[in-house]
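Structure first, then comments.
For this depiction, one protein chain was excluded, whereas all remaining protein chains were kept in their positions.
Going in written order, the chains are labelled A and B, and every chain counts its residues from 1.
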Amino acid sequence: MPLVKQGRITTDLFVHVADGAELPGDGAVLVTAERFLADPEALLRRAGKTGVIWPNNRNLDDLVPWLDRLASVALVFPTFRDGRAYSQARLLRERHGYDGELRATGQILRDQFVFMTRAGFDAFEVKKDADADAFAETMKRYSVFYQPTGDGRVTALNRRMQLRYSESAGQ
Amino acid sequence: MYAYDELDRTLINERVSEFRDQVKRRLSGELTEDEFKILRLQNGVYLQLHAYMFRVAIPYGTLSTKQLRRLAHVARRYDRGYGHFTTRQNIQFNWIKLAELPDALADLAEVGIHAMQTSGNNMRNVTSDQWAGVAPGEIEDPRIWSELIRQHTTLHPEFSFLPRKFKIAITASEHDRAAIKIHDIGLRLHKNADGETGFEVLVGGGLGRTPFIAKTIKPFVHGRDVLSYIEAILRVYNQYGRRDNIYKARIKILVHELGIEKFAKEVDEEWRQMGDSELRLDHRAIEEVRSRFSYPAYEKLPHMPDELKQAAHDPLFERWRKNSVSAHKVQGYSIVTLSLKPVGGPPGDATAEQMDALADLADKYSFGEIRVGHEQNLALPHVAKRDLPALFKAFDRLGLATPNVNLVTDIIACPGLDYCSLANARSIPIAQELTRRFANHDTAGLIGRLHINISGCINACGHHHVGHIGILGVEKNGEEFYQITIGGRADENAQMGTLIGPAVPYAEVADVIEDIVEAYLALRDRPEELFVDTVKRLGVEPFRERVYATR
Partner (left out) sequence: MTSPLEQKKIRITGPSVVTANRTWDGAVVYRTAQKGWSTELSDSAIVSTSDDARALLAEAAADDVGAVGPYIAPVELKDGGKVKPGNLREQIRAKGVTIDLQVPA
């Protein structure tokens, strides 16, 4: 499964470590929320980076205290029609100020890339190679956005008002 | 009319390109049907019994003549020459080929029409009063707010994969023509004690398997905060709405299970945390959208022109005028409703020829504007009274002058088993038979206001729960049966109807309805007492006795 980060396919430095499986001595790992919360300090003391896979039905409160020490948060799309993780992503970015890697995992198709990016995701475990290859192209699909999110893209309403303001200023 | 600018047009075109790519990937096998289904639904494409069905959005029911002509073009070029207006102020086409859909969408995009979010688990077409902007006594034009909400919820990155579909309706009049109490969110525009514009916000209404009347979650949300408050509701719903059972996934179930107080607390807490967000609409933002709505340059015309006085001698004209013409906020003008319920016709259908002809008439008599109402009728919102006689003659020639608006033959019906893959029983032939039984317009006039709503299955697209008489098709051992309720209503006093007796087979439905109407005529206090008021006064029992005594 290809990982897309910073707009292109890259090698995934993180290893998904299953519950009960032994942690590698170093190197970056992604562990489940249960495993992480059982002993966060021990995990964070490891030589390698730590990321947490956070389920989409779990409140973020337990995660928030650790955000500045985490190298990645992976939010889950069990199927692409289950959109709970979009809300979690926006809350992590816009309310809790998380600025590390925010990864989308699960059933990820190209048709979600724009939505996910707007919600704050910057890393994508893409299901199909063809979709991963099409990432850059797909991100160009839209140039107009109606609603403000934390991604900073200017909304249509703001562009209109800027235009109106510059027009009246020029008169 | 709301005038699209370059940004709106660009977005629609970008959506068409995206959908073209999705169709291409489906036809090549790159996308499975399982994957594609969600994607096509986000753009209004269903698979029905005979073919794909394509639902096109008509935001808050306002159409220009250019747009109506383009809909006629789509009906002719890509479909079988007709379209069906729905209870969500949309239009749907029944025979579209998937391979041709991107072209049909591109044709529609040229006139600023799209199919975004006309199905799927997202924010559906924001509906409003079909008389918005012209109804006397309206607080202000609710479409400005509808448009603000439409834009905000179109391709929303957080709320495009909600637990289930989500519908908002807005009214700004005392009399609710937008059925806000049966919506996920209902908004009633009003002014607070300080004269500021805002909304009573209702939440958790809906029909379907588990019908609920919406409850007030906040008596007044200031207009500037309406987007953030809606966003808070949606965020709570997106996170906590049930996803384990499709029949329990609507927000009404969440509101019901939590209770309105607890749900309101969750929303308020989320709203508080959102704080002073970018979603707060300043005065300039509201004015920006308001400025894009244009209104006709009305003339100063007499209240009672000579043309109208002369035509009053024509009883056919007078009957139509009394039935289909309503008061306008500007003196000398009228709102004219066009019945899409001809005797023997499928409710809500219009042919391409009718659409074209109507567009011509709207250009001539209604400043180029047409409205679509949730009762599946159309309206011309700005007709000078002096033009009414000429308009009547033209409508009559087109089969659009049936004087049955709000009468017993003005039936709301879903497509039913003739088209729909979810249906258990047929709806349209039942409606057709009823229009024949009550074909005499004088008798219908005597009966007075009476709404019959028919759904072919429990999903209630025909709003049967809130029909004065509701008819619900069910299946029993492979046969079509119909449950009949009475006393429902969809307006500001919305309530669900009550079952009158055991379900009856297809062939007996029209007889039973006739008996119910006869019972009403015998039971009503005085001719002015409406059917629904008689049911309210007496309850279901006297009706049940009369109708089922001999069955």
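Remarks
Heads up, the rule we're going with is that contacts are C-beta pairs under 8 Å (C-beta built on N, C-alpha and C of every residue); 3 or more make two chains touch, one makes a residue touch a chain.
Just so we're clear, the structure is a prediction, and the values are computed from it rather than from any experiment.
In terms of the touch definition stated at the top, the absent chain reaches B within the entire complex.
Of the listed positions B:37, B:190, B:209 or B:449, the one in contact with the omitted chain in the full complex is B:37.
Within the set B:216, B:277, B:351 or B:498, the residue that contacts the chain not displayed is B:351.
When the missing chain is restored to the complex, the residue among B:316, B:330, B:398 or B:538 that touches it is B:398.
In the complete complex, the residue from B:115, B:201, B:359 or B:417 that touches the missing chain is B:417.
Residues touching the missing chain, restricted to subunit B, are 26-29, 32-34, 37, 47-52, 80, 82, 95-99, 342-346, 349-351, 353-354, 398-399, 417-419, 426, 428-429, 432, 478, 480 (touch as defined at the top).
Quick note on the criterion: only the chains that are shown with their structure count from here on.
Subunit A and subunit B have centres, each the mean of its CA atoms, that are 38 Å apart. Listing the residues of subunit A that touch subunit B in their complex gives 80-84, 86-88, 90, 95, 109, 111, 114-116, 118-119, 128, 130, 141-149, 156-157, 159-161, 164.
Those residues of subunit B lying in contact with subunit A across their complex are 5, 7-8, 10-11, 14, 17-18, 22, 30, 35, 38-39, 121, 151-162, 235, 238-239, 243, 273, 277-279, 284-285, 288-289.
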